[in-house]
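All protein chains but one are shown in place.
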Amino acid sequence: MKRSAHHPRKWLPHPRFSLFLLVLWLLMVESFAVAQILLGGLLAWLIPFGTQQFWLEQSSMHHPVRMVQYVFHLFVDIIRSNFMVAWQIISPQNKLKPGFVEYPIQLQNDFAITLLASTVTLTPGTVSAHITRDKKVLLLHVLHLTDEQALVEAIHLRYETLLQEIFEC
Amino acid sequence: MEFMVAILLGVLTACGVYLVLRPRTFSAVLGLTLLSHAVNLFLFSMGRLHSHTPAVIGAVDQHADPLPQALVLTAIVISFAMTAFVVALALRSALELRNDHVDGVDKEEDPI
Amino acid sequence: MLIYAVYLALALFSAAILLCLYRLMVGPDIVDRILALDTMAINLIAVIVLTGILMRSNVLFEAALLIALMGFVSTVALTRYLLRGDLIE
Amino acid sequence: MLLLEVLISLVLVLGALVAFIGAIGLVRLPDIYSRLHGPAKASTLGVGSILIGSFLFFTFFMDGISMQELLITAFIVTTAPISANMLAKAALHRKIPCAQGTQNAPVPRTDTQSS
Amino acid sequence: MTLLLLVLLPLFVLPAPLLLRSRPVLATIATLIAPIVIVALIFPWVIPVFSGQTLISTFEWIPSLGLSIAFRLDALAMLFVLLISVIGITVIFYAYLYFAGKPEASRFYAMILAFMAAMLGIVTSENLLFLLIFWELTSLISFLLIGFYGHKQASRRGARLSLFITGGGGLALLSAILLIGKVVGSLQISDILQSRDLLQQHAYFPWILALFLLGVFSKSAQFPFHLWLPHAMSAPTPVSAYLHSATMVKAGIFLMMRLYPVFSGSDLWFYYVVPIGFITLLVGAFVAIFMHDIKGLLAYSTISHLGLITLLLGYGSTAALSVAVFHLINHALFKAPLFMMAGTIDKATGTRDLRQINGLFHFYPMLALLSFIPIASMAGLPYLNGYMSKKLFIVESLAVHQDGMLAVIIPVLAVLAAAISVGYAIRLFHNTFFNGKPRELPHWPLPPLNRLIYLPLVFFASLCVLIGLWPEWVVSVVVDPVVVSSQASSLYFIELPPYDLSVLDSGWLTWISLLTFAGGAALYSARKVLFAWHDSLPTVDAKEIFETGMLWLISRAQEAVHLVENGSLQRYLIYIFIAALLLTAWPLMQLRQWQGDLALMPIDPMSAGAIVLMMVMAVSVAVLHRQRLIALLFTGATGLLITVGFARFSAPDLALTQFSVEVMAIFIMMLALSFLPQTSPEEKKRYRIRRDAVIASIAGVGIAVLSFAVMTRPQQTISSFFLENSVSGGGGTNVVNVILVDFRGFDTFGEITVLAIAALAVFALTRNLRLKGRVSESVQAEAWHGYAQPYPLILRTLARPLLPMALLVSAYIFLRGHNLPGGGFIAGLITAAALSLQYVACGIRWAQVRMLTQFRPLIGLGLLIAGLTGLGSLLFDHPFLTSWFSYFYLPVIGKFELATALLFDLGVYATVVGATLLILSNLGRLMTIHGPGKEIG
Partner (left out) sequence: MHLMVFAILVPFFAGAFLILANQLASYLQRMISIGSSILLLVVALLLLTYALSGEYFIYQLGSWQAPFGIVLVLDQLSAMMLVLIAGLALVCSVYACLGDDARGAHFHALFQFQIMGLSGAVLTGDLFNLFVFFEILLIASYALLLHGGGRDRSRAGLRYVIINLVGSALFLVALGVLYGVTGTLNMADMAIKVEQLSQDDKPLVHAAAALLLVVFGIKGALLPLLFWLPRAYASATATVAALFAIMTKIGIYSMVRVFFLVFGGEEGIHLSLWQWVWPLAIATMVLGAVGALGAQSLRGLTAWMVIISVGTLMAVISEATIASLASALLYLAHSTLLTAAFFLLSDVIERYRPGCRDYFVPGPKTQDRVMLGVLFFTAAVAFAGVPPLSGFISKVWILSHVDSLNGYRVFWPTLLLSSLVVLVALSRAGSALLWRQNEQQVSQAKAPYMASILVGLLLLLSVLFTTFAEPLMQFAQSTATQVMLTERYLQPFVIGDI
């Protein structure tokens, strides 16, 4: 990498992230005292300012409300599939039909792709094993693969479309 | 519990010493790591064993001996520094001497 | 009742750690071992949190946080090492 | 309050059970790719439940609220997919054979290998 | 004061010849100033001293050692001062001719002056230790003079041989002197001379005498220490004439005479000295006959005469002593010119081989004439000084009061020795000046001699004649006072025996004298037979023997050292472990109570399980250590469990630190492992495994016993102070942290220094490391294809927001450290881990350019912050690292604390971050795909 990686420093490079950090700070110290707010504010400004060179290309979330919906979906799916997988693990082994699935990615944004892959991993039963270099294919490992096409569609409908909306890509 | 900890210390020390005496730098480094674990735990145990009594004023009523803890903390950091150095040295000598024997001369096999 | 629940949970997590340990010992591949180690670290977090409940103090919070952070970093480092034979670059 | 206690107890035991089953999976499942699924459970619902239980406990039974558990939960949830991804990549890269009967296997299967 | 000047004078003059290097004449004259002035200085005292006066002057130097700068000028000293300075004058004069204007002459002059000072010091010392200083100096200067032509092998070897012998002798003499000092309580010669009975009756006396004689014999070339002297002949001839015949070799004789009153008269003295003297006398004379080297012949002759003088001293009678003194003078007078003759011939002919040098009478008749007198004196021809001493020697030999065989053997051997000396004298003269024509001389035709050479020869020859004609004069004026002074005269008056000093006495002595001549002539005439016989003997070259001996010794020494110091770390470690085990086993055996009185902590199943697990892990590491990665993982697991142990036993700070350090350490080892072979080869020597296992087990048992014994004993510690004062004095509730940053902040100060140095050292170690062979097989370009991508997308994308979050967490842990577990160190490690995650995820160069600061400045900054914080307290005249804290109240913000300890901890934080990252990045840098590249940090 060349020196060109240095962009001119901004005074407040990631305002929303700074806010997030402040909240995080207050959660951590478990106090909402003025002193803590001031201190947290200072850190929430200072840290992104100091590390801004590390994450210049931040994708912007366009529909935070959708994001909440997404998280809810995820939460439900995690619980549901957890029980499914628990059953699969406890039940006799020979019933399992593991398999790999190549999922065609339609998302454009790196962050969105990452979120998708993470989501897939977090819902038990599927693990994101690999993303090809051109970011077109997500290789999944499925613990009990019955219908490949159904799985691809489910993922697409349940997560990818939402992510497309959120990140507008 | 003291008895078990003592046995543990003995086993850790024995494994550490045994590994330090192996002819390869990597084993020696592992041995030194185990040995420093043993020694740190030993130093720690010299403040006697205490349950649920961290030396934080206000959190609990009784307090474990904080001094050995502070000493072990220093010792941990120092042994970390030493480990880092000895690893770099092992690396260097392996690359420079073309083998990873602790004596820098491979008596048993072809140089790597 | 809560105490019994905590003890039960502790026992289950301990058993889980033992199972991880079995995998750590058996392997067969190094990836299995790393996986076992990673899982162990995560179960350890649970153990620490449960111990915190028993102690009725959250002084162990840092330990849990640290294990989460460091466990993650080391898993990444180890796998990265397997992928390329090195950790950095 | 009793209800809350029961709730917390349930959450704790449930989480522990999930994590334990995940660990069983780590032991029982046939190949590394399948075994990856087990810890994913432990990381999410297992430890997550414990943390939430702890959060509830400290928030309602001790003075003040305890948000730190949530922080850890968030962290684990964020990082677990990365670990799993890296582990899977490593396994694929090392061409670790996958279990008999795996569909679309990009790596050798134990059955093909043995034949 | 004059005496001090006497010794210092040559040293003052010493620079002159060195400065006048290019002006040989001036250099010579400058050098001559020293002995001439000495003679002038001493002159007023000659008559008083020889009349029995003794001058003593003492200056304190090192009273603790009994060492004082003390001088004593009595007749004995005066005799030697005169010999040293007068012969010195002639030798310097001769050296001017010898070196013939070569620049090396000035180096020689300087050394001769130094030597002269040392020699004068020996003979005028009143303090034995002071004397020893000069004694050793003469050895050293002799070493340098023998090695004057250091580029020649013979010179070097001769020099080292002489140093070995005289140096060793010096050490013996030193111990003798120290023992004398212990017995007498003083090292002043005056005191010692009065302690004859005290010394002789002391239990150490045999040792003292033996060590003393070892010292003086080695200096005076007594058998078997005579070996160095012939090899000293590689020195320039003026050196041979001065040091190795007239002065230095006489130092031993001098010292024997000096302490004669103390030692003589004991049986031990007789039995130690007489045999050695005799053997030396005979061996020297005998070997001299066979020497083809003209200087070698003279050297052995010197040895023989030194033996003679020693022998006379050994007799122990006053008469024998006076004969010894007399002969000492005579020997100096006839030997010095002979060396000059030898040197002149050597210079003129280019060789010193008597087989080549023949018939020089035709070329240098004057030289032959002037040489005849000293040679004849050496042979003991009547009317020359040597005759007198030979005659008296035989008289004394007959006078030895011994019973039995000795009464016969001693005289017979004495006569034999005299005969042999006649033999080599004849050989020297006849072979040099007659005996046919010169053969194959390197210089031909022979150059004319510088007539000035006759000057010293005439001087010595006339002295030989004068003393030969009027020996009574010398005896009464010089010898008798010397003898008296050598007898500690203040104690008892000595009746000197009447000498028969008539030159031609009738009776059996004349016959004996004639017998020696006849014997000598017979020996010489039978020389062909004798040489043939001698040649058939194996040649013995002492310096060769010394050299081979030394080489043998050196190689033995190397072997012996190699037996233990063989470069094997394992062996060294075993020595250490065994030493530790043996040393601790002994006291532990005496431990009566293995278990103390403290109530044991009950065992709970979880802890027990964890402990068993940890043991299993540790043993697995030991068993599986050849599978390196696996062993590393198990090591990591052990460290992890220790973390749990710390947490279990109420040490949250320790748990945190141990854990993060453990991860970092494993990380680093992992880096190293990627270069090293992935497995260790099997060890061939199985017994080593068993041996090491045994040692390791014993060590384990030792630690277990030790820890159990201590852990179960009740404890009284200083820790209650920390618990009581942590809040009030340190301003923090986390006592461990307050200890670290306040009570024992100095330890932490040292600890971060260690970390900084380690990082710097790793940086230095890896800086120029060349990766010729990258060991790991998987490091190959094609590894990038397929599933291995340099920067996996998920990792890369998620790692970046993790960085600020982790920094926030570390800020939190840092700030709360003073009151709750945490602190600068742990916070630093979290920061370092978060940053290194960026390295792992995105590449080293990528992360490097995005860093706010370089690592080394960060380390330096951290150290400076910590140091300056500590220094701040000095402004308020409190000791270094005195902390300050206070609680403040601001309207909106509320109550908060400010503490300098936090600032100190900030230094710790910065150092830890910088050091950890410097280590990681520089180890990681080695592995970039393009090679090491530019240094990082």
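Note that the chains take the letters A, B, C, D and E in the order they are written out, and that residue 1 is the start of every chain.
Definition applied: a contact is a pair of C-beta atoms (placed from the backbone, for glycine too) under 8 Å apart; a residue touches a chain by one contact, two chains touch by 3 or more.
Quick caveat, the model's predicted, so the values are computed rather than measured.
When the whole complex is taken into account, which chains on show are touched by the absent chain?
B, E
Of E:706, E:815 or E:906, which residue touches the hidden chain?
Result: among the candidates, E:706 touches the missing chain.
Among E:525, E:558 or E:886, which one touches the chain that has been omitted from the display?
Counting the whole complex, the residue in contact with the absent chain is E:558.
Among the options E:78, E:112 or E:178, which residue touches the chain absent from this view?
Of the listed residues, the one touching the omitted chain is E:178.
One chain is left out of this view; which of E:210, E:449, E:588 or E:727 touches it in the full complex?
Considering the complete complex, E:588 is the one touching the chain left out.
Contact with the hidden chain only, please: which chain B residues?
With respect to the unshown chain, the touching residues of chain B are 20, 25, 28, 32, 35-36, 38-40, 42-43, 45-48, 67-68, 71, 74-75, 78-79, 81-82, 85-86, 89-90, 92-93, 96-97, 102-105.
If you put the missing chain back, which residues of chain E would it touch?
Contacting residues on chain E, toward the hidden partner: 60-67, 129, 132-137, 139-140, 143-144, 147, 150-151, 153, 155-156, 159-160, 163-164, 167-168, 170-172, 174-175, 178, 181-182, 550, 553-561, 564-565, 567, 569, 571-573, 575-580, 583-584, 586-593, 596, 703, 706-707, 709-711, 713, 715-719, 721-722, 725, 729, 742-747, 750-751, 753-754, 756-758, 760-761, 763-765, 767-768, 856-857, 859-861, 863-864, 867, 871, 873-874, 878-883.
Throughout what follows, only the chains that are shown with their structure count from here on.
Starting at chain B, how many touching-chain steps does it take at least to reach chain C?
Step count on the best path from chain B to chain C: 1.
Could you run down the chains that neighbour chain C and chain D together?
Looking at chain D and chain C together, the chains touching each of them are E.
State the chain with the largest centre-to-centre distance from chain A, centres being mean CA positions.
E
What's the distance between the Cα centroids of chain A and chain B, rounded to whole Å?
The computed centroid separation for chain A versus chain B comes out at 39 Å.
Measuring from the mean C-alpha position of chain B to the mean C-alpha position of chain D, what distance in angstrom results?
32
Touching two or more other chains, which residues of chain C qualify?
10, 30, 34, 59, 65, 69, 76, 80, 82-83
Would you please write down the residue numbers of chain E that are in contact with two or more other chains?
652, 671, 783, 787-789, 792, 794-795, 798, 805, 809, 820-821, 843, 845, 923
Spell out all pairs of chains that touch, sorted by label.
A-D, A-E, B-C, B-E, C-D, C-E, D-E
Any idea which chain E residues touch chain D in the complex?
Contact set of chain E toward chain D: 783, 786-789, 792, 794-795, 798-799, 802, 805.
Please output the residues of chain C touching chain B within their complex, sorted ascending.
55, 57, 59
Under the stated contact criterion, what part of chain E meets chain A in this complex?
Interface residues on the chain E side: 787, 789, 792-794, 796-798, 800-801, 803-805, 807-809, 811-812, 815-816, 838, 843, 845-847, 849-850, 852, 892-894, 896.
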